[in-house]
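Below are the C-alpha cells for one structure; questions will follow.
Of the protein chains in this complex, one is absent; all others appear in place.
Each chain carries a letter (A and B) given by its place in the written order, and its residues are counted from 1.
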Amino acid sequence: MKRAFFAILQRDLQIAFRRVSEIANPLLFFIIVASLFPLAVSPDSEHLRGIGGGVLWVVALLSSLLALEGLFRADAEDGSLEQLMLSPVPLGVAVLAKVTAHWLVTIVPLVLLTPVLALSFALPVGVLPVMAFALLLATPTLSVLVALGAALTLGLRRGGAIVGLLVLPLTAPLLIFGTRAIDLGVYGESVAAPLYLLAALAALAVSLGPVAIAAALRVGVE
Amino acid sequence: MKLPRWFHLFGSPPFVYRLAGALIPWLGGIACTLLIVGAYWSLVVVPPDAVQGEVYRILYIHPQTAYVSMMAYVVMAVTAGIGYIWRIKLAHAVAVSAAPIGASFTACALVSGSLWGRPTWGTYWEWGDPRIMFETLLLFLFLSYLALRAAFEDRDKADRVSAILAVVGVVNVPIIHYSVLWWNTLHQGPTISKLDSPSMATEFLIPFLIMMAGFTFCFYWLLLSRLRAEIVERERDTRWLQDALQGGRA
Partner (left out) sequence: MTNEGRGLRAEDVAIWRGDRCLFESLNFELRPGQLALLVGPNGAGKTSLLRVLAGLASPTVGRVSWQGTAVDALPPELRGAIAYRGHLDGLKKDLTVAENLHFFAAIWGGTADLSLLVELKLEAQAHTRARHLSAGQRRRAALVSLRVAASPVWILDEPMTNLDAEGRAIVMRWLTEHLASGGCAIVATHQPKDFERPGALVIEL
C-alpha cells in the first residue's frame, strides 16, 4: 500500500513537472488578483495593512480552487482512474496520494509566495511566519475540500464555477481561523489557538475526506 | 448491514405515497391551527415588551424559522445518507423534497432577522452577528446542494452525488457554527439580543412554543406534499401510480 501510495505520488509529480504551465497558472492568478486590490481599494499602506491578511487568504482560496478543480478530470478521460479503481489499491489511498502530489506542486509554492505578497500589503514582518504557517496548516483541508468538489462534478462535462459553489461555503472556518491567526499576530498576541484549530481541521479532512472523495469518484466514473 | 423489515416498507413508493396522502390533511390542519392560534396569541394577546416595544414580536417567527432551517438540513442529510448507503431511492426523494423548503426557511430566518435588526441595531444587515453569518452560510449550503443536483441530467447520479455533498455538509455545519461563534466573540460585534435571554416569562413562552410547533408541523406538511409530487415525477411510468391517479380521479 505504501508502495502504491508513493507510486501514485511520484507519477503525478512527474506529470506535473512535464506540464509546468499548469502549475504556474494558479500562481500567476494569485499574484495578479492580489495586485488588483491596491488598485481597486486604495494604495494607502495603512489601509492595505488592514485588509491584507484577509485579501491574501481569499485569493489563496480562489487560486487553490483554480489549481485543483480539474484534479481527477485527466485521469477520468484517459481511463487511468478506472484502472486505479479496479487495482488492489484502496481508492482512498490513491486519492490521498493524488491530493498530496497536487498540494506539493501547486499549493506549497503558493504558500511560499504569500509572505512576499504580504510584505507588499505592508503587513508587519513579524507576522509573516505566522501567516505562512497558518496557510500551511489550512491548505491540506482546503485541498481535500476542492478535491471533493472536483470529484463531485466529475460526471459533468465541465466542473468550473460549480466547484466554487460547492466548496467555498465549506471553507468559512478555515478563513475565520486563518485570518484570526494573522490578526492576533499583528497585535503580538499568542496565535496558538487558531493554529491548533486549523491543525485539527486538517487532521479531520485528511482522515475522512478521502473516503468521501472516493465515494464521489465511484459515482463520477459510472 | 441488515435493516429491520418495517424499514423496507418505507422504501416502497406506493406505501409512502398513500401514507403521505393520508397524513397531509392532518399535518396541514394541525400546522394551520397552531399557526393561527399562535399568531393571534403572539400578536394580540401578549403585551408589548418593556424594552423593545412591539419589535420583539419577531421572536415568534425568527427563531422558529431558523430552527426549522437547521432541522431541514439535518433531515436532508440524514435521508440522503440513508439513500446513499442502502440505495433507497425514496430516501433520496425525501432529501430532494427537503432542500427547497429548508432553503426557504433559511431565507425567512434571514429576512425576519434583518427586519428585526433595523430598529434594534440600526442596520438591516450586521456582518458581525454570528447567527446571521451562520444562516447565510447555511443558505449557501442549501443552494449549493440544489445547484449540484440541477447540474446533473441523470437523476440517479444526481441523487448519489448530492447525497455525498449533504453528508459532508452536515459534518461541517457544527464546525461552521462554532467557528462563526468564536469569530464573533473575538470581533466583539453587537451580541445584545433579546432572543438569547435564558429565562422567558411563561406568558411569552407559550405562544413561542406554539409557533415553534406550528412551524415544525408546517415543515413536515410541506415536506410530505413535495415528496408526493416527487414520487409522481419519479414513478410516472409505473402501473401502480397510474392506477392510483385514476382511482383518485374517479
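The working rule: a contact is a pair of C-beta atoms (placed from the backbone, for glycine too) under 8 Å apart; a residue touches a chain by one contact, two chains touch by 3 or more.
None of these values were measured; they are calculated from a predicted model.
Student: Among A:Ile8, A:Leu117 or A:Ala147, single out the residue that touches the unshown chain.
Tutor: A:Ile8
Student: Residues of chain A in contact with the chain that isn't shown?
Tutor: That gives, for chain A, the contact residues 3-4, 6-8, 11, 14-15, 18-19, 77-80, 82-90, 218, 221-222.
As a working rule, only the chains that are shown with their structure count from here on.
Student: How many angstrom between the C-alpha centroids of chain B and chain A?
Tutor: Chain centres of chain A and chain B, defined by C-alpha means, are spaced 32 Å apart.
Student: Note which residues of chain B are touching chain A in the complex, please.
Tutor: Going through chain B, the ones touching chain A are 84, 133, 137, 140-141, 143-144, 147-148, 151-152, 154, 157, 160-161, 164-165, 167-169, 171-172, 175-176, 179-180, 182-183, 186.
Student: Which bits of chain A are touching chain B when the two form their complex?
Tutor: Residues 148, 152-153, 155-156, 162, 165-166, 168-170, 172-173, 176-177, 180, 183, 197, 201, 208, 212, 215-216, 219-220, 222.
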